[in-house]
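Heads up, one of the protein chains got dropped from this complex, but the rest are sitting where they should.
Labels run A and B following the written order; every chain starts at residue 1.
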Amino acid sequence: MSSATIVNLPDPSTARIPKMNFLTRENGLLSWLLTGDHKRIATLYLISITFFFFIGGALAGLIRLELLTPQSDLMAADTYNKVFTMHGLIMIFLFLVPSVPATIGNFVIPMMVGAKDLALPKINLLSWYLYILAGGVMIYTMMVGGVDTGWTFTAPLSTHYLNTNVISAGLAVFIAGFSSIFTGLNFIVTIHKMRCPGMTWFRLPLFVWANYAASILMVLGTPVLAITLVLVILERTIHIGVFDPAYGGDPLLFQHLFWFYSHPAVYIMILPGMGVISEVISTFSRKRVFGYTAVAFSSVAIAVFGFFVWAHHMFIMGISNYAALVFSLLTMLVAVPSAIKIFNWAFTLYKGSITFETPMLYAIGFMGLFTIGGMTGIFLGATGTDIHLTETYFVVAHFHFVMVGGMLMAFLAGIHFWWPKWTGRMYPEKISQFAAVVTYIGFNLTFFPQFILGMLGMPRRYAAYPPQFQVLNVFSTAGATVLGVGYLLPVLYLTWSLRYGAIAGSNPWQATGLEWQTQSPPLTENFTEIPIMDHEAYDYEWLERQQAKEVASV
Amino acid sequence: MSQHAEPHSREAELHIVSPKVYVAVALSLLALTAATCAISYIDLGVFNAVVALAIAVIKASLVVLFFMHMKYSSRLIKLTAFAGLFVFLTLISMTMADYISRAWGRW
Partner (left out) sequence: MAEVQHQHPPYQRHHFESVAQQFDATNFAMWLFLLTEVMFFGGLFTAYLIMRNWYYPAFVEASHHLSIFWGTTNTAVLITSSFTLAMGVWCAETRRKSGLVLCLVLTFILGLVFLCIKGIEWHAEWVDHHVPGLRFSDADFINPALDPSIYKEYHDRPLSPGMALKTEEYFFLYFAMTGMHALHMVVGICILGFIICRAWAGAYTSGHVTFVENFGLYWHFVDIIWIFLYPLLYLISRHT
């Protein structure tokens, strides 16, 4: 890549990791399992979600391997149903929903607002335990034979027709839901009540705004999913139907209640990622994010509009034409704040001093892939095209572009960006740039053919398909192997860097956030004294003055 | 200064509602319960449901405002409660919008 870099590391011959930091403060397993420290809980979360990501990833590999050939030959159709269901459940509820908020958000939000910890440390720990419990129940579900409803638990399929483990899967999602409610609740309280002196709302980093918006969705949306799953479980156990038409229930009511959460859940999954991108783009183009206020409010706007569009998942299910029209129109509105973000990031790049460190590569990848993912969402939000495209691979490609191309790219950007802060050490730059490029190529190879497959009419959720679709499926499977390499590499070199990475110093990126103004890894209470915010967010001149002052005083 | 040091939130903490208010609220809640029960014995057609729910809303508002100290709380708390109500009404009204307009047929 380019030789220009903003990385500014301390002299390796004298640099040391600070002896006193949150990792070394206490030792022993119990000091981790009973910790209240948001940075330790974030670390626990990071390890757990990585574990589940690779389980979900392995299942994705099986799916792609099965789809290599038109016949259902690697596994039987019902096994395939279980595999894609478990892939969806694990990836959505145990990886994507907690991914950025519970790990990176947990780690940096208290520091970004200048607080010693999240407002409710015990609730934060409880949220992790609930997550682990949910993960345990999910693994139990897999062990005893899995579930094959699809991640949507569609009634009456889930309540009447299947005899797989819907109850334990529903329970796992129910528990995971409360884990995410507690994370969101904690963020909202922290952002409102724990800001340091001088930290006004419009001095907050955009990452905080994005997580705030996502937290609102977690707190208000998730309980509806919880009660829906309770009703599904009751329906299965005592055979009384709110949703099952055989007992007088209404399956569309299930769809309404389910998508009332699960559409906002899509924004829970993408908004924190957008926050990461704002931080990264600003830092690596050395410019304040263009239109800070617009970007901040666009996060909140996405959260608010997110509650009004859920029925666009139901256009073919027999909802009224008039409701479909209204929901379709409202869906188009969500495109506006999303576009505001993309345009403002592009304007931030304009005339910036851009350097291409790994987080920036992921961020640029995000912008491209998210734009495609978002634009294809317009196709699906329009009632006419939706009837042709829904339940085909077009939908699969669309949400993978947003979720994997968007959120996962953003997650990796964030992990690389804050890795020096988290561990005190740099990741190896060249190989990680390579991994970022591999991920981008692998991703496009995997999912772009699926758009075409969907257009041609290949339905989703089938183990077998007509032979004329094979060429594109082979492309897709080949891409998945490349993508797999792209995801394995970071695990390897990040683990390597824990011991052998260069010492990062407190601010390797010359970034402006408060989290960069303290040592790496930070102290348990984050700052030696509570900081006072006396400048705007992303004020690089303030940083220069600050550094000049330090040099003068030395 | 930071938000938490603002004077109004300190006041909110220190505001102690007098027992007289609590007694008055409790008595009106009991009176409203008796009233809604009595009214339900009169045939008002569709208005039975309207009146019963209106009284329930009044009762709930009394509880929220006085027992839960909303009246003396910060704007943030008021906004929070309002947000909950708003999203709940969104759920009900948007869902009902579908159910009601299904009867209109095709266009």
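Definition applied: contacts are C-beta pairs under 8 Å (C-beta built on N, C-alpha and C of every residue); 3 or more make two chains touch, one makes a residue touch a chain.
Just so it is clear, the structure is predicted and the values come from calculations on it, not from any experiment.
Participant: Looking at the whole complex, which of A:103, A:211 or A:228 touches the chain that is not displayed?
Facilitator: If we include the chain that is not displayed, A:228 is the one touching it.
Participant: Since one chain isn't shown, list which residues of chain A touch it in the complete complex.
Facilitator: Interface with the chain not displayed, on the chain A side: 115-117, 119-121, 123, 181, 185-186, 188-190, 192-194, 197, 219-224, 226-228, 231, 234, 238-242, 247-250, 253, 256-257, 260, 525, 529-530, 532.
Participant: Determine and list the chain B residues touching the chain excluded from the picture.
Facilitator: Residues of chain B in touch with the missing chain: 2, 4-5, 9-10, 12-13, 16-19, 22-23, 25-26, 29-30, 33-34, 36-37, 40-41, 43-45, 48-49, 52-53, 55-56, 59-60, 63-64, 66-69, 74, 76-77, 80-81, 83-85, 87-88, 91-92, 95-96, 99.
Just so we're on the same page, only the chains that are shown with their structure count from here on.
Participant: Could you pull out which chain A residues touch chain B in their complex?
Facilitator: Touch residues, chain A against chain B: 192-199, 216, 220, 224, 252-253, 256, 260, 307-308, 310-311, 319-323, 326.
Participant: Using the touch definition from the top, list the residues of chain B that touch chain A in their complex.
Facilitator: Result: residues 1-4, 76, 83-84, 87, 90-91, 94-95, 97-104, 106-107 of chain B touch chain A.
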